[in-house]
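What follows is a set of notes on a single structure, which appears directly below.
Right after this comes chain A.
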Amino acid sequence: MFSFQPDRSQYPDVGPDGKFEIDLETGKFLKLWHGPNHPGITGNMSVELTVNGDEVVEGYTHVGYLHRGFEKLMERRTFIQVFPIVCRVCVPEPDFNEYCYAAAVEELAGIEVPEEANWIRTLILEMGRFNSYMMAMGGIAGALGNGVIGQWMTYVRDLMLDRFEELTGARIYHMFILPGGVRAGLPEGFEARMEEVLQTAERYLDDVEKVLFTNAVFKKRTKGVGYIDPKLFESYGVTGPNARAGGVAKDVRKDSPYLVYDQLSFEVPVEQDSDIWARSIVRYRDLRLTIDLIRQILAKMPKGGEVMTSLPNVLHWKIPRGETYIKGESSRGEYGYYLVTDGSGYPRRVNVRGPSYTHAMALLEHLIPGTNIADVAALMVSLHTYPPEIER
Partner candidate 1 sequence: MKREALSKLTTVEEVLELVAEFDREAHGFYVELIPQVSKSIRYIVEDLALTRLEHIRKISALAKSDDMRDHLKDAIMRPEADRKFSDAVQTPELMENPDDQGVLQFALARVQLAIEEYADLAANTPPGPFHEVFSYLANEESKHKSDLEALYYEIVHSGGV
Partner candidate 2 sequence: MRDLIEKLTPRYTLGNATYQRADLTFVDVTRDELRALLLELRDKEGFTHLVLLTAVDWIEEGKFQLTYMINNREADQTLGLRLYIDRNDAEGDTIHDIWPTAATYQRELREMFGIAFPGSPRVDEEFILEGWTDMPPYRRDFDTLAYSQQTYVEREGRETHDPRATMKHKMYPEG
C-alpha cells in the first residue's frame, strides 16, 4: 500500500487479517477531515483522513453534499423536460450532459440532427473543455499556493463565458443543446470575438508556463508525487488526462469519434510520468489543443443553415422501449449517458457515467495512504474530479 513513498514510518501495523490496526485511543493516529468546504476547488466533497503525524495512513472519500437525485428526477420528467436539468449535473463543464442526453434521445427516437448543429455542438463542447481546464489550471496552482494563477484563469474563463453568453443565451447552464439540434446558429461576428478570447488565453497561458511550469517549487512538489501505476488504469477505470499522463493515449475523441471530431485534425497529448506534474502538463497541453480545435471548428463549420430538426409534439412525446449509451471525452475523461426507455413519455432510467466516479472514489482512496497531508489537496486536484457527477 505504501507504494510510492517507501521511506515512510512503519505505522500502522498490519493485523493478522491483512488490515491496518488503527487504534485512535493510542494517540498515535488522528482523524482529519479534509473538506467538504472546497478542499482545493473540487467542489463539495470530503476525504476522511487518518494521519500519523504528517503522514496519511488511510483516506476515505465522502460524498453526498450535492446529491439532488438527478437521475431519479429525470425519471419523472418528460423527455423534453429532462433537457433543462441534465446540465446541472456538472457546473464547470455542463455541456457534456446536454450533448450526451440529446444524442441518446435522438438515437432512441430516430431523430436526425442537421450537420451544422453537430459542428456547433462540437464547438460548445470544446468551449466547455476550455473553461474546465481553466479551472483545473487555477485549481492545481491554487492547491499548491499559487493563487494568482487561479485569478488569471478565472478571468480568462469569464471571457469565454461571455462567448457562451452570446452564443447560447446563458453563462453557466447553457441549456442550448436540445434533442433535435441546438437552439441557434452563431451570432454575427462571433468568430472575431472568439479569436480575441483565444489570443488573450494564449497570452495568459504563456504566463502560466513561466509561473507554474517553470517553477522550482511547483516542480518540487509535483514531480514524482501522486504517481499512478499505469497498470491500475483498467482496473480502476482511469480515463482521460489521468490516463494520458501515464502514457495511455485514451481519448474518446480519437478512439470512438463522435460529432465532427473525425473532420478535425489533432494529436492527443500524452505524458509518461503519471504523476501530478504529468497530469498538470497534459491538461495544459490539452488546453492548448482545445484552443486550436476551436479555431479549426470555426474555420471549417458550415454557417447560416438549419440547426434544429422539428420534433414530434414534445408535450406527449413517447419513445419506444430501448437502451443506449452515449459517451464523449470530457476534460476529465469518459463521460457518458446510459438511457433506458420503456415506450412511455418518460425515461425509464438515466445513468450518468462521470469520470470522477472512479477517479475520486476507488482510485483516490487507493492513492492516499502514504502521502503527506499537504499533498492530499494537490493529489485530489490533480485527478480533476467534480463531485456532482459522483452522486448525481
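Please note the rule applied: a contact is a pair of C-beta atoms (placed from the backbone, for glycine too) under 8 Å apart; a residue touches a chain by one contact, two chains touch by 3 or more; residues count from 1.
Quick note on selection: all candidates are chains of the complex that A comes from, given by their letters.
Everything numeric here is computed off the predicted structure, so don't read it as measured data.
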Query: Which numbered chain among 1 or 2 touches chain A in this complex, counting any copy?
result: 2
Statement: Per the touch rule above, chain A residues touching candidate 2 in the complex are 63-64, 67, 69, 71-73, 75-76, 107, 234-237, 239, 250, 255-256, 322-325, 327, 334, 336, 338, 340, 348-349, 351, 353, 357-358, 361-363, 366, 390-391
